[in-house]
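What you see is the complex with one protein chain gone and the rest in place.
Per-chain numbering from 1; labels A, B and C assigned in written order.
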Amino acid sequence: YGKNTIKFLRLHKEGKKHFVKEVEVCTHLRLISAQEYLEGNNSLVIPTDTMKNIVLVLAKKNGIPTIEQFAIDICKHFMTTFGQVAYVKTYVQEVPWQRLHENGIPHIHSFICVPDGIRFCEAEQCRNGPLVVFAGIKDLKLMKTTQSGFEGFYKNEHTTLPERHDRILCGELFCKWSYGECRDFDFDCIWNKIRECILEAFSGPPDCGEYSPSYQKTVNSIQMNVLSKVSQVQVIEAILNNTFYNVVDMKNLGVTNDKEVLVPVETPYGSCACTLGRK
Amino acid sequence: YGKNTIKFLRLHKEGKKHFVKEVEVCTHLRLISAQEYLEGNNSLVIPTDTMKNIVLVLAKKNGIPTIEQFAIDICKHFMTTFGQVAYVKTYVQEVPWQRLHENGIPHIHSFICVPDGIRFCEAEQCRNGPLVVFAGIKDLKLMKTTQSGFEGFYKNEHTTLPERHDRILCGELFCKWSYGECRDFDFDCIWNKIRECILEAFSGPPDCGEYSPSYQKTVNSIQMNVLSKVSQVQVIEAILNNTFYNVVDMKNLGVTNDKEVLVPVETPYGSCACTLGRK
Amino acid sequence: YGKNTIKFLRLHKEGKKHFVKEVEVCTHLRLISAQEYLEGNNSLVIPTDTMKNIVLVLAKKNGIPTIEQFAIDICKHFMTTFGQVAYVKTYVQEVPWQRLHENGIPHIHSFICVPDGIRFCEAEQCRNGPLVVFAGIKDLKLMKTTQSGFEGFYKNEHTTLPERHDRILCGELFCKWSYGECRDFDFDCIWNKIRECILEAFSGPPDCGEYSPSYQKTVNSIQMNVLSKVSQVQVIEAILNNTFYNVVDMKNLGVTNDKEVLVPVETPYGSCACTLGRK
Partner (left out) sequence: YGKNTIKFLRLHKEGKKHFVKEVEVCTHLRLISAQEYLEGNNSLVIPTDTMKNIVLVLAKKNGIPTIEQFAIDICKHFMTTFGQVAYVKTYVQEVPWQRLHENGIPHIHSFICVPDGIRFCEAEQCRNGPLVVFAGIKDLKLMKTTQSGFEGFYKNEHTTLPERHDRILCGELFCKWSYGECRDFDFDCIWNKIRECILEAFSGPPDCGEYSPSYQKTVNSIQMNVLSKVSQVQVIEAILNNTFYNVVDMKNLGVTNDKEVLVPVETPYGSCACTLGRK
């Protein structure tokens, strides 16, 4: 296959108010023939330069109402324009520009980058197959300072980990879900609702939280919460890259440390992942 | 000199509510003698392992009310405890954990990482000299989509840049300022006020903005605004790493592009810097 | 599944001569049940801390004769020791330490890091299935300054790329191949031979090179050369991330530039990939 990545800015004005979308678009193509690999015959090859031009022209003509709609537009364009394309996949990721506010008043043309979780999506299609749409969030760093433990695990002669019922739970979350075959969704609204479901399931109620017996169970709670509250989601994959924190032993320094000072453990680090769908 | 970097978490509870500070602390020491370099005599050397222990013990005993106060504590400890230290500098940088909210209600123990500008500080002292304190913000990415130009610059046979009066102004800002000799400041309050001054000077009024004739002038406006509104700041340094955006020429593609689609120019990139103090 | 990554050093002496292997080992496990996700029942979970201990103990006991053999040892250990493991995959990557030489004499205990292509391998096994072994090279940056072009490609109204018959071919290569079911191979010798085949196919004869009509054909030539000369390889995957270089247009600067000064084009960048097996 061939792949092309392009990063660009799409500006849009309504009266004096400016709107900005900066995106990174990566398009994969697989052709019906591999003659360019096998024979050095380039006659069906769509150069990455042409792929770039198409993405930019579509952005100019259609705008980027949502990144999902833009990914759909790109897929459709390649599939309908080029008979030699057997498969197309488009990944779009958004730079998290947010409008600046001064004393609560939104600024008409100034923005700040706030990367608290990156929104992305994918659209893909095989020739004669349906166009399916995925969306997701990545690089979302979360921490619970209590209500987390890990007990009752399998033990043998290589086990040195003690059981703990009050540890830090910290990690970087990646979630990707499928909307199934492309339909007319309000992608912004759904995405925001899913982000809320993720944070809610991770944290538990604001006044007391909810005990997590493992990273695995937290991953599952997030998936279950999204599936139960957002009917448009068909399957959801979640990966949690854990950062462990050890309570520093200060006995030799003549100080007691009651889970007040902790250091992150860089290696080993772990991650757990699960994919969950509807019955 | 010797340098040591340590990253750790300081937890603190008030009733059931948790507070978290995760910091990276880097301490530099210069000794009154260089005999460990010249003669391999280690008798005055303070191992980085000991430096680490001291930082952790101070965090446990004093907490981290503000990163500035913590940096001051560390400097004072090294200068008063070790007669062989000629100079000490402590840099502290904060991981931007923010409390999570659910429907406006703050969560008692859950946090999200929101890196929209990293807060840092420095304290330094020479033996028999004053302890001076610096603070700053870095990795603050800002964009204005209009009200920016660059005209009337010096031209010769190597000039190819056209004059522009409506370009994108985008960059990553680094600001560092001096509070002078250590005094009893409300460091959190001042830092937040300075951050507001920076955003205000970058953006201009929310309803119309303010024209910037160059990156240099914007840097200067930021510095002037901080110096005029925050009396505790004595000197302020600012560096703006520019990202240029070029309007894509779509004439060959049969499309007009009226500053709607732009691509970032990765090289050359530039930056401009200035240090400004009071008379 | 669960994943654990650990980085460590294995030292080994023969008389006064030291040998060093620094590796990063990542082990994936999938269990026969998902009860830890669904029910929070941890009784079958093998903690990442235990996984780390096992890897370190195996390194101590068996040494790391080759990274392939070490990956095989780890897989076998997990599959035979833990009845609850349904699938195990171990990835091992080597830090490229090379022995230092002084005037041609090898040093007995000093090393330099030379990252001109990183060696890695994978071993994987499903319960009741065969143990299969893969190896590869990554981050291998290569350049041909001539004998490369791109012509005769598909054209339409979005094509702006000119045909070129003398461009720079530069990219970062990733190759991964399968040795099939685990057998008693001399993994070091085979890996070095494959690396030579890759460089040979990329470059062509040293006195004149060989013309490449596209990145795709170069990828294919590399695969064909490996498959034809190394019988142990069953399937080979190759990905070439291209860096394009544009000849700088200096006409406006009054200078002619005959492919002497070129700038890398950061976006769009492309890549092409192919997987090739034996009939």
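By our rule, a contact is a pair of C-beta atoms (placed from the backbone, for glycine too) under 8 Å apart; a residue touches a chain by one contact, two chains touch by 3 or more.
These numbers were taken from a predicted model, which means no experiment stands behind them.
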{"item": "Option touching the unshown chain, where C:35, C:203 or C:234 are the choices", "value": "C:203"}
{"item": "Of B:15, B:40 or B:104, the one touching the omitted chain in the full complex", "value": "B:40"}
{"item": "Missing-chain contacts mapped onto subunit B", "value": "1-7, 34, 36-38, 40-54, 57, 81-82, 84, 150-154, 156, 158-161, 213-214, 216-217, 219-220, 242, 267-274"}
{"item": "Sites on subunit C contacted by the missing partner chain, in the whole complex", "value": "6-12, 16, 18, 20, 53, 56-57, 59-61, 97, 100-102, 105-116, 140-147, 168, 199-200, 202-209, 245, 248, 250, 253, 255, 257, 259-264"}
{"item": "Residue numbers in subunit A that touch the chain omitted from display", "value": "157-158, 160, 252-254, 263-264, 266-267"}
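In this text, only the chains that are shown with their structure count from here on.
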{"item": "Centroid distance [mean C-alpha coordinates] between subunit C and subunit A, Å", "value": "26"}
{"item": "Two or more partner chains touched - positions in subunit C", "value": "158, 160, 267"}
